[in-house]
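The complex is shown incomplete by one protein chain, all other protein chains being positioned as in the whole.
Then we have chain A:
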Amino acid sequence: MEQLKTIGRELAMGSQGGFGQSKEFLDLVKSIGEARSKAEEDRIVLSEIDILKRKLLEPDIPKRKMKEYIIRLVYIEMLGHDASFGYIHAVKMTHDDNLLLKRTGYLAVTLFLNEDHDLIILIVNTIQKDLRSDNYLVVCAALNAICRLINEETIPAVLPQVVDLLNHQKEAVRKKAIMALHRFHRKSPSSVSHLISNFRKRLCDNDPGVMGATLCPLFDLITEDVSSYKDLVSSFVSILKQVTERRLPKSYDYHQMPAPFIQIKLLKIMALLGCGDKSASEIMYMVLGDLFRKCDSSTNIGNAILYECIRCISCIIPSPKLLEAAADAISKFLKSDSHNLKYMGIDGLGRLIKISPDIAEQHQLAVIDCLEDPDDTLKRKTFELLYKMTKSSNVEVIVDRMTDYMISINDNHYKTEIASRCVELAEQFAPSNQWFIQIMNKVFEHAGDLVNIKVAHNLMRLIAEGFGEDDDDADSKLRLSAVESYLQIMSEPKLPSLFLQVISWVLGEYGTADGKYSASYISGKLCDVADAYSSDETVKGYAVSALMKIYAFEIAFGRKVDVLPECQSLIEELLASHSTDLQQRAYELQALLALDARAVESILPLDASCEDIEVDKDLSFLNGYIQQAIESGAQPYISERERSCMLETTDYHSRDHHEVPSHALRFEAYERPKPSSLPTQASTELVPVPEPSYYSEAHQPISTSSVSERESSEIKLRLDGVKQKWGRPSYQSSTSASSTPPQAANGTSSHPDVGVGSSSLKPRSSYESKKPEIDPEKQRLAASLFGGSSSSRSDRKSSSGGHKPAKGTASKPPKENPIPVQPPPDLLDFGEPTATSVTATDPFKELEGLMDSSSQDGGSTDVMGVLYSDAAPVTTTTSVDSLLSELSDSSKGNPDTYQSQTSKGPNSKEALEKDALVRQMGVNPTSQNPTLFKDLLG
């Protein structure tokens, strides 16, 4: 420890250590640190850029100085200035033999360049060479660079080397090689699809760190395709069990927690695998139960694991006992003083509420506290929870709260989100039409510019169509109330455009319908709108159309239309408008005014906005004309699609030619004309193979496809010469192999809404007697939020348009509270589910698989590879067993287990015996076979 400190100090001094910087750099950093304004900072940086530009042009820069310049370039770019003039020097530096310079070069390059940058092509060769270096630090530096610099096109150039590194002796290298492969998978799944079995293989690496790293790609793979990894469920469970039982070396502990990051990744994977899968979930019960019991909730990392358990339980099909444990953990989170834990508690509650909707009730006051917390993050999370638990009984309170919050914030992004949630909830659960319109008005008034235009159209349609019932009286009342509220709101200044469009449309359609308001009153209001928002053409257009409707209805009723002077001037102004749309509308209006009642009625019939207008899409009325034209010798019309089809067929041949997979760029070394350059190569290779085709030979067994590709390109290159190298990059025929099947439905179906009918009165009153000092205001809020939970979320109506007023009076379900009758799970009987699944498979088949695989493998000790490859039929027990033995079989090697493992393939009797023994023990080899874990423990 003391030694570390001195080293640290030494390095911090910055003079001797490898990380030291020069005085100029320190001065630069210092002056920027002291800059008092952004302008001053910019001035300093710009002058620095000038200096660097000049210095980089100087000949014969010492390498140390160059490194210094590059660090300064990186620093400048971090401050937001362009340093591209120096990129090429960073690229050059990666070629250097000196590790310090090379690493600096790589660092700079990874920060500067993106994977599609032109300069990358100059680095690929260096990366290839470095990946083969015998200095593992160089290899690590190259692997690090790969993650950022390699794109889909260059992956094949480095893939063979990376795959080789999966078996490197240093665990740090293996770990990074796995991560690099993972990165490739993320960038282009098809390029590494044939290598996925490697991840499974590395899961049984001797080093727990490598195993932990493998979980990252496996998590991604399982997210994409759950079903093909179901066989690993018990392996993951057993690894997690071993981790929690502290079988990993002490060095993996973090704050007295054994390997917490590995635990969390495992729990995430288990959540994916157990989703909607009862048998997989059952395997997990015991270890999850253990975790709840063991987790230390006093540390942050302990709580992280607890939260992950809750998340896992909310995904799998849980047992009642686990649900209870999760609920307990959540209540601990919510009661905590830490905002972080409260946040996690609210999040967990939101997840669990899907499974057992009544769980929120006991936490009502905690939730309300969070809602009133000054912490915005927590508040938003709570709104998310409320959104999830909205039902028709509490929709008014929740949406009122949401709109209040929406009005209070400035963050447009979140405002949009919460506004659309308000609209969604209001559409689904609105208890009455008046309330609905009121909420919509509020939303439009304060966030009108942010909500989707569809929302406005929905509202208009809703008002036009009414509520689907044959109750015209109710519909017209609704319209009247809408019109009244709009006439009131219109006087407010600065309304959002979208809202004004809705207002204009509704006023035009229904403003005079009830006879309460005169046409001149409404048209005056519409003119006011058009005047007040004269810069907004859409609003003006809506207003003019509304005017037109009002006049049309007047004419149709046979009343005399007297156009107000302001309307007249508006129309005249629009007749000369620059907008053709507005002009058109104005002319139409003018023409309409001159027509008689019958004609007007057929143009704009009263309250016909919902009638369908038939559009003749085929333009059949033109048929006669076409016929005539064809008869007089015109060409028949060919549709666009037909034309493109024809083009394709004629173009087919040339296209086919393009798609021949040929790499325009070759990344492996060119053949050397003479062996004179051998000495340079000798440093990186131990075996003196007489050159040319060494690399392609060495990688043949690993990726035949890429080799064959390369061979074909090799031939091509010989034919075409150098020209091809700078040719156009060819197509990469990537057939994406990843197919994501639809995820199985969440396990909620096993919990029908039986327990929902609990009386809301009881828990509340008991709470009151316990804590009399609680603010009655809050209690009322709580009661309105959580109480009356008789109608569950499932009675959400799916159709967004059809509201039924006064839904609250629906008959309540019977009051009794039938608890789902499930036998309490025997948590200790862990082995049983696995055992049953094992007996289902034929032992001889299994044996066949083993024999088969060992013969394929040619007697090598790497049985695991074949066992874990997708092809070999493997049952859960064997995989666990072999996993354990592999885990225990560390570099020192326990002779016993080693023996049993290597002889398993050929010796059928022994294998059967062993298999039987394993079945006897279940997959839980705790006390019976302690030697198995000897190495892990030691």
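In this text, contacts are C-beta pairs under 8 Å (C-beta built on N, C-alpha and C of every residue); 3 or more make two chains touch, one makes a residue touch a chain; residues count from 1.
The rule is short, and it goes like this: contacts and distances are computed from a predicted model.
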| item | value |
| --- | --- |
| Protein name, per the UniProt record, of whichever chain is missing from view ("Nicastrin", "Annexin D4", "AP complex subunit sigma" or "Dynein light chain roadblock") | "AP complex subunit sigma" |
| Residue in contact with the excluded chain [from A:Ile51, A:Ile71 or A:Ala513] | A:Ile71 |
| Sole contact to the chain not displayed, among A:Phe85, A:Tyr254, A:Phe557 or A:Tyr625 | A:Tyr254 |
| From A:Gly33, A:Pro493, A:Gly515 or A:Pro673, residue that would touch the chain that is not displayed | A:Gly33 |
| Touch with the omitted chain, as defined above, among A:Lys268, A:Lys549 or A:Arg585 | A:Lys268 |
| Touching residues on chain A - with respect to the absent chain | 4-5, 7-9, 11-12, 14, 16-19, 21, 26, 29, 32-33, 59-64, 66, 71, 74-75, 77-82, 92, 95-101, 103-104, 107, 111, 114-115, 125-126, 135, 137, 144, 147-148, 172, 175-176, 179-180, 182-183, 209, 213, 216, 219, 223, 251-252, 254-255, 260-261, 264, 268, 300-301, 303-304, 307-308, 338-340, 342-344, 373-378, 380-381, 411-414, 417, 680 |
